[in-house]
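Excluded from the complex is one protein chain; the other protein chains are retained at their positions.
Let's look at chain A:
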Amino acid sequence: MLSRSADSLFWLGRYTERAANVARGLSVALRMAGLSAQLGAEGDEWRSLLIATGCEPAFFEKHEEASQENVVDFLVRDPDNPTGIISCFAAARHNARSVRTALTVDMWGALNDSWNALRHAEFQGERLPGFLEWVRERVLLFNGAAHDTMLRGEPWLFVQLGTALERADNTARLLDVKHHLLAPAQQATVEYAQWQAILQSVSALRAYHWVYKDRLEPAKIAELLILRPELPRSLTACHGRVLEVLDRIAAGQAGRRGECHRMAGELHARLRYGRIEEILSAGLHEYLTDMIMRTAELGNEIEAFYIKA
């Protein structure tokens, strides 16, 4: 397919996923902020969300205080913030528009209807939880439309590649911001509620119970989100998907491969054969920072091989 189309589809996948991830992050921050207030603890949820989404410097150029209202406005509406939900939908739609021929009517409809509704959406105060739920549902609808209707050719694979890579990046960032909560030997009511919130942010609270059949423990939470292949948003699962998709693209091009294939294979192998004890003892933050960096490098290599070549 055209390199330019592949680029658009890749970013279509990334931006739709990013919109949902920002909504997830906002939901969790809202819940945690509420918890902290109830339990009388000092919380800095809104600020850590800004860090997780990589928006902190840009935010403080415009705002003095990381209040709920300011952060929500910045992460939902502000057109100057490319990571904001509305900006993500705008970018996704722009990419979709430039590859209309590769999309199905259902995918376009899901995206375009979302966009039309977003322009008039109300999201502050009481309306926020409902709005965030709606955003997640719209992205689920888009993903479902893609999954159910898209021809399984290269266009599909590039959307999948973007989605998986963005999801890997998001899980690593969410976890990294909360890494201190997962350090060994911390146990308090506040922490317990926050662990729940971390799991909820990647829709994994119930999954935890199914997998471990046990009360929440930091090491297990980290293991679930990093190493367990059966959790679809774990780093292993996301990078497994990236590798699988890259392999399928290569297979469709008579085995043509590049540095991105090697790098994806190495990254996935590290996750697949990794052990949580070693990761934690070497330092969770260091490990996650390294993952975020490698994920970004992998994105660059994919671009160099398929798009800019």
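Everything below uses one rule, namely that a contact is a pair of C-beta atoms (placed from the backbone, for glycine too) under 8 Å apart; a residue touches a chain by one contact, two chains touch by 3 or more; residues count from 1.
Operating definition for what follows: contacts and distances are computed from a predicted model.
UniProt lists the omitted chain of the complex under the protein name "Putative circularly permuted ATP-grasp superfamily protein" (options: "ABC transporter permease", "Membrane protein", "succinate dehydrogenase" or "Putative circularly permuted ATP-grasp superfamily protein").
Contact with the undisplayed chain is limited, among A:R47, A:R77 or A:R97, to A:R97. For the chain missing from the display, the contacting residue among A:H180, A:H209 or A:R256 is A:R256, taking the whole complex into account. When the full complex is taken into account, the listed residue touching the unshown chain is A:N112, out of A:S36, A:N70 or A:N112. Across the interface with the omitted chain, chain A contributes residues 1-6, 94, 97-98, 100-101, 105, 108-109, 112-113, 116, 154, 158, 249, 253, 256, 306-307, 309.
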